[in-house]
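Take a look at the structure set out below.
Missing here: one protein chain of the complex. Every other protein chain is in place.
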Amino acid sequence: MHRFANPTRFLRLADAILPWSIAATVLALGSGLVWALAFSPADYQQGDTVRIMYLHVPAAWMGLFAYTAMAVASAVALIWKHPLADLAAKASAPVGACFTFLCLVTGSLWGKPMWGTWWVWDARLTSMLILLFLYLGYMALQGAFDDPQRGQKAAAVLALVGFVNVPIIKFSVDWWNTLHQPASVVKMGGPAIDPAMLVPLLVMTVGFKAYYVTLLLLRIKAEVADAKIRSLRLTEIHG
Amino acid sequence: MSGFLSMGGYAGYVWPAYALTLVVLGALCVATVSSLRRKQKMLDLLQSSVRSARRRRDGNQTPGAGETA
Partner (left out) sequence: MSRAATRKKRRLYMVVAGLLLLGTATALVLTAFQDNLVFFYSPTDVQAKKVGEDRRFRLGGLVKDGSVVKTGSEVRFTVTDMNADLPVSYSGILPDLFREGQGVVAEGKLDRSGVFIAKEVLAKHDENYMPPEVAEALKKSGQWTGAQTDAASHKAPQN
């Protein structure tokens, strides 16, 4: 029964947070989209293509954030066998994979007109592609075993091993010569981005984060329901 | 308005980026909500069937393990 002791409390907490996270998602994404598309200025060099930044950058950040959350949850699951940690890691993966995919595609749509190419194999782009593969590998590994618990354990180990990629992505633009420019927002000496663009970027980031929280909670709820269904089926058979 | 739509000549890159983002995030949201609903419905069904099976077996007493779940 230890397995289902915590979920009850989690479900109460999730239901308390969800209305707020949904409201924040709708508000921030709604206003952020209008701001980014219509009211933010064009860039002095890149013209209107800079508007892709308001999607590309939050997607990249959240792709990394969701992976970090997944790795931390996997570590907790491996070490302390916390029943919710596995479910949280499992719930985080598809959302993070979507963010990473969007980061790659929007980056490609930005790179073509500005850099002159859809794709280059530089350290930043390549490490970001590896992040997507890590997500896909994680999700594939979960289902690759007959025993779901063993699959979950193997996937958790992969999530931890793959975590080395996260700092590599962040610092790739500093460590190597890349086509991708270095960091604009999170860097020494303050952001190299005008407030007229930074503010809508941060609003969009809040929107992406609220979206992530909302989907994470909904997905964990679904995982909890799934776990209950499985245990009920077992009691039906054995009880 | 046409200036807004043409995005300074980059409409072919900016709009697909926004459209794709909305489609992907929207689709993930719909998939998540519908799978949650499906699972909750199935859980309700199972719980009530387990409950009634127990009632039949035990006579109207002893809330079983399924109840706490």
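Miscellaneous remarks
Labels for the chains are A and B, by order of writing; each one numbers its residues from 1.
Heads up, the rule we're going with is that a residue touches a chain if its C-beta (ideal position, glycine included) is under 8 Å from a C-beta of that chain, and two chains touch if they have at least 3 such contacts.
Keep in mind that this is a model prediction, so the values were computed, not measured.
Counting contacts over the entire complex, the absent chain touches A. Touching the missing chain, out of A:30, A:148 or A:182, is residue A:182. Although one chain is not shown, part of subunit A still touches it, namely residues 41-47, 50, 53, 75, 78-80, 113-117, 120-123, 160-161, 163-164, 168, 174-179, 181-184, 187, 192-194, 196-197.
Assume only the chains that are shown with their structure count from here on.
Subunit A and subunit B, compared by their mean Cα positions, are separated by 18 Å. For subunit B in complex with subunit A, the residues that touch the partner chain are 4, 7-10, 13-14, 16-18, 20-21, 24-25, 28-29, 32-33, 35-36, 39-40, 42-43, 46-47, 50, 53, 64-66, 68-69. Subunit A meets subunit B in the complex at residues 1, 4, 33, 37-38, 42, 47-49, 51-52, 55-56, 59, 94-95, 98, 101-102, 105-106, 109-110, 112-113, 211, 215, 218-219, 221-222, 225-226, 228-229, 231-233, 235-236, 239.
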